[in-house]
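The other protein chains are all here in position, but one chain of the complex has been omitted.
Now for chain A:
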Amino acid sequence: MKNVLLKLIVAANTLVTIGLLIYVVRSHRIELDISDQILKVRGLVVTDSSGKERVIIGSPLPPAQSFGYRFYRGDNSSVSGIMLYDHEGQERSGYVTDDSYGNVFFTLDSKTSQQALFVAEPQGATTLKVWGENGNEINLGASDEGPWLTVSENGKRQNLIREEDNEK
C-alpha cells in the first residue's frame, strides 16, 4: 500500500515538474500584441542597423547638433515634434512646435544649414522661405496685413508684389 502511494506521489511530482518546465520554457517567448492599444510615451526613436538614430518623435526634442557637437539655439528654444537624421546622424529635417512663442515649423536642412522653412505663427501669419548661398532667397508669405513675395539674388532683393519696395 505504501509502495503504491509512493509511486503515485513520484508520478504526480514528475507530472508537475514537467508541467512547470514546459511553462518556464514557453514563458521565455512572449509576443505582445498591442495593435489595438494606444501608446502614451514621451519619445520614440527609430534607429538603423548600426544604432544611429534616424527618426525621433519627442517632447521636448534634444538640442540641435552638427559635426560632432551641439550648437546653441538660444534660451527657451525647446521644441517638440518629429526630427529626421541622415545616415551619418546629421539633423536634416524637423516638423515641430516651439514651447515659447507658439510657432509650428517644417524645416529642410543641408548638411550645414537650414535651407527651407515653412512656419505658421500663432496669430495667423505664415511664411515659406527657401535659401541658397550668396544671398539667394525666396520669401513667400501672408498675414492680416497682406501677402508678400520677395526674391533675392546675390543679396539684391526684389518684391514681386509691391513694386515700390524694390531696391533700385
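Criterion: contacts are C-beta pairs under 8 Å (C-beta built on N, C-alpha and C of every residue); 3 or more make two chains touch, one makes a residue touch a chain; residues count from 1.
Simple rule for what comes next: contacts and distances are computed from a predicted model.
Colleague: Between "WD40 repeat domain-containing protein", "ATP synthase subunit b", "ABC transporter permease" or "RNA polymerase subunit sigma-70", which matches the UniProt record of the unshown chain?
Modeller: Choosing among "WD40 repeat domain-containing protein", "ATP synthase subunit b", "ABC transporter permease" or "RNA polymerase subunit sigma-70", the correct UniProt name is "WD40 repeat domain-containing protein".
Colleague: Using the document's contact rule, name the residues of chain A that touch the chain not shown here.
Modeller: 20, 23-24, 27, 30, 32, 42-43, 45, 50-53, 56, 58, 61-65, 67-72, 83, 85, 88-91, 111-112, 133
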